[in-house]
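Below: one structure, written as structure tokens.
Certain chains of the assembly are absent from this excerpt, and the rest are unmoved.
Think of it as A, B and C in the order they're written, each chain with its own count starting at 1.
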């Protein structure tokens, strides 16, 4: 197996709150992340497979870039995550974002010789999350 | 002169809109930046002066860090910039943010042998602004 | 499983020497690393688990940051590693540092749904070490 990765960036706002909790409970649980704030997120999508003998590519990274742009970046960049359809009923923690992105991308990147391996999201350079599917 | 710099980070949300324009005019003028979104901002505050003979410092960068934290980071990190007092009647473009931060910091960092030289803000790694006072 | 990471930085000095070797043997074995020198180390602590349904977190990264700060950063930042209790009888190579930090953190980060997955240390941007336990 070879693992190839495409990295993209988007800027978005969010706040963390559980709709079933009171304002006081949410502030207690999420602290300053309960405030409306935002990030420059970095998204790394990794696909694994075997190189195609004709091209020497596992997958053309321009093709992977186009899928990520169409399915993810175009919908979350310069947006308020809590009001986007893909996060309806989902608290936009980085963990949940990785799982939502995985579900969206998994079928789209599947080809004869390659499949989605992982989704990694950097919320800041100090905080990041990796998901490889399976939950 | 020696120029010393302290770099800090904060995560905030904002949207760009001129209160005197209509919603359509703001969308036309600011495009996707008119949407509620956010960034991990990097702030570089540069002080210039001569090294103190006793310490060999122009200024203790821990002291500069404390000023920046108290005056800026503590007020903008994990916040919605448009609703913060320092941006009342100010569109929070990176240019205006640099000018507002300059006004706040200028007196605070003035010492016998040192003074504020510049405020630099990275909105993203691709977009940044430098202000040296004087407007 | 989801893997969440918190990255912290510390600045420390060290020198590499095996107490059972002569000065000449240590210089031969460790070269310039046998001299007293130092680094800005970056430490990445990764915890894996399942997101809590109430918070959407595997673990609050602020909680993880507090543990790392209390157990590691507070003890090694701006210190001479060879004279710190945790490196008594341990040559402070990056490999050994990762193993020592793992032992310190392993129990502390264990919760109902999460556990320590790896400790990664960058000695410089060109030299880094990853440890996942088990030795």
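List of remarks:
The working rule: a residue touches a chain if its C-beta (ideal position, glycine included) is under 8 Å from a C-beta of that chain, and two chains touch if they have at least 3 such contacts.
Just so we're clear, the structure is a prediction, and the values are computed from it rather than from any experiment.
Every protein chain here is a copy of the same sequence, 3 of them drawn, and the whole complex in this file adds up to 6 copies.
Following the convention adopted for this analysis, only the chains that are shown with their structure count from here on.
Between chain B and chain C, the least number of touch steps comes to 2. Where chain A touches chain B, over half of the residue numbers in use are shared by the two copies, so each contributes mostly the same positions. One inter-chain figure worth recording: chain B and chain C are separated by 34 Å, centre to centre, where each centre is the mean of the chain's CA atoms. Chain B has its Cα centroid 29 Å from the Cα centroid of chain A. Residue positions of chain C touching 2 or more other chains: there are none. Within the complex formed with chain A, the chain B residues making contact are 9, 11-14, 32-33, 35-40, 77-80, 124-125.
Across the complex, chain A is touched by residues 1-8, 46, 50-51, 54-58, 61-62 of chain C. Touching chain C in their complex are the following residues of chain A: 16, 18, 21, 29-31, 90-96, 98-99, 125-132, 134-135.
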